[in-house]
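The structure follows.
Here the complex is missing one protein chain, while the rest keep their positions.
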Amino acid sequence: MPYRLEVENLNVYFGESHILKDINININNNMVTSLIGPSGCGKSTFIRTLNRMNDTIPTFKKDGTVLLDGKDIYDPNVDVVDLRKKVGMVFQKPNPFPKSIFDNVAYGLGIHGVNDKDIISKKVEESLKAAALWDEVKDKLEMSAMGLSGGQQQRLCIARTIAVEPEVILMDEPCSALDPISTTKIEDLIHKLKNDYTIIIVTHNMQQATRVSKCTAFFLHGEIVESGLTDKLFMEPVDKRTEDYITGRFG
Amino acid sequence: MNRIISPKNSQKIMETIFWASGIFTVFLLILVIGYILVNGLPVINLNFIFGQPIDNGAAGGILPFIISTIYVTFVALVVATPLGVGGAVYLAEYAGENALVKAIRFGSEILASIPSIVFGLFGFAFFVVYLDFGFSVLSGGLTLALMAMPTILRTAEVAIESVPKSYSEGSMALGASKWQTISQVILPAAVPGIITGVILGMARAVEETAAILYTVGAAIQAPVSIFDPGQPLPLHLYTLATEGISMPFAYGTAAVLVILILVITIVTNTLVDRYTKKMMGR
Partner (left out) sequence: MTEKKEDKFVQWVLFATGISSILIIILIIAFIFREGLPAILQIGFFNFIFGMVWNPDNGIYGVFPMIVGTLLTTLIALLFAVPLSLCCSIFLAEIAPPNMRKILKPTIQGLAGIPSVVYGFFGLVIIVPFMRIHFGGSGFSVLSASLILTVMILPTIISISEDALRSVPYEYNEASLALGATQWQTIKNVIFPAALPGIITAIILGMGRAIGETMAVIMVAGNVVQIPGSIFEPVRTLTSNIALEMGYATGIHYNALFATGIVLLTVIIILLLIANYINYKKRVTIGGGYL
């Protein structure tokens, strides 16, 4: 099976600082991959490189290649807008728009040219169901999304991402701002979604990585120290630094 | 997807429009200032600045008008600064969030937006007639003070509020009273911001015309006493231009005004710049 994402010799700089150093990693299809590591190790920068969100930062520079389905996403002919449609993202802090619940999910459809009202309502319902939020909000779709709880907001953001039918979903510490119950709901959701999507999740919660992901990569000081199957990485780490980190000796 | 214009193309079109509007705005400023300076600078020389006017300003110089401007602006600031800064300290340090504070804020908002000619009406009815100050530097300056006050108040309030809380806590913890803390810790830290506010208020007083139209008089000689009438530069420019006294001198006076305002703006910006840099730790 070909890899969905292949990253080769990726280096990322913000101005003078060298944030990511010689990153090489392949990400499998329809599987959850966790990125773990202490704060400031570059894992968030890394996933923001995968949908080119770093392009919004003026001092961003990179070399190396990132292939999505075999095609370089930084090729000058690639349109960032198309790329971000294929590679969706869920952010650390839930960031619904100050619009109604319905309009939040419908937003992505509108910008991609879907005008048919029936299709939109159907798609909104499907996405909210897929994000396990439908039952909680189906009677108040016109309510402002700002009135939802943090956990509900984050699931709404996932629904919003699913609605544009991405192939890959990037999640940047999606539970770090949430309570334990909401966290469980999101993790259950990730389990459900992995059959249809390739998911990459950044987390500094190691238990979460073991619960949700098949593969894990350990980042430290902008490098990938070790990567592979989650079970193996946690049970029999090869690198001393990985062992120190997962046994809680630092970070 | 049957759209007439694709999202990518509309992005390009709108980006062009936004750039064009930005550049057009810069062009407008250059047009106005450039035109005034190109026509006005050749008129300006030492004689023009320091000379006495001849024939109602058709020849000679504009010294009395410059002196009038400085004089009324000075009176305005002497009155407006304590009121504005005092009000700012009260709002920032003493008042809570209650109906009175809301009323004060709304009052200063109204003061900031009342048409200047209405200030002129009030100045005439109250200072000139009711208090019997006559057409004078005092009447004009006091009217301008009312206009400059809200500017000073708002800028000073922001400056005082941006002084870190830890400063005043540090001082209070040493047993200083509230006023000692304010006068010795908070106000000194806020001084650059307060000065900026005073300069902005000054700019408003220097450029104002309608409010002094019927308060300051229209004397050709420079005022000596505070009860003498004067004729600040904007008023003089208005007279020159609308009564067709001298077009070249109108350009010259306009250029002097524009340069004054530019200098004031640049000084403020430098101050603000230096202040922010200092606050950020150089």
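Per-chain numbering from 1; labels A and B assigned in written order.
Going forward, a residue touches a chain if its C-beta (ideal position, glycine included) is under 8 Å from a C-beta of that chain, and two chains touch if they have at least 3 such contacts.
Here the structure is a predicted model, which means the values were calculated and not measured.
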| item | value |
| --- | --- |
| Candidate in contact with the missing chain, chosen from A:Lys123, A:Arg160 or A:Arg211 | A:Arg160 |
| Given B:Ile62, B:Leu153, B:Val185 or B:Val216, the one touching the chain that is not displayed | B:Leu153 |
| Candidate in contact with the missing chain, chosen from B:Val78, B:Ile117 or B:Leu174 | B:Ile117 |
| Contact set of chain A toward the excluded chain (per top definition) | 51, 53, 56, 58, 81-86, 88-89, 91, 93, 95-100, 107-108, 110-112, 142-144, 146-147, 157, 160-161, 164 |
| For chain B, the residues touching the chain missing from this view | 7-8, 10-11, 14-15, 17-22, 24-26, 28-29, 32-33, 35-36, 82-83, 85-87, 89-91, 94-95, 100, 103-104, 106-111, 113-122, 124-126, 130, 146, 149-150, 153, 177-180, 203, 206-210, 213-214, 234-235, 237-238, 241-242, 247, 250, 254, 257-258, 261-262, 264-265, 269 |
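Keep in mind that, in the parts below, only the chains that are shown with their structure count from here on.
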| item | value |
| --- | --- |
| Centre-of-Cα separation between chain B and chain A, whole angstrom | 52 |
| Touching residues (chain side chain A, partner chain B) in the complex | 79, 81, 111-113 |
| Touch list for chain B against partner chain A, complex | 1, 3, 7-8 |
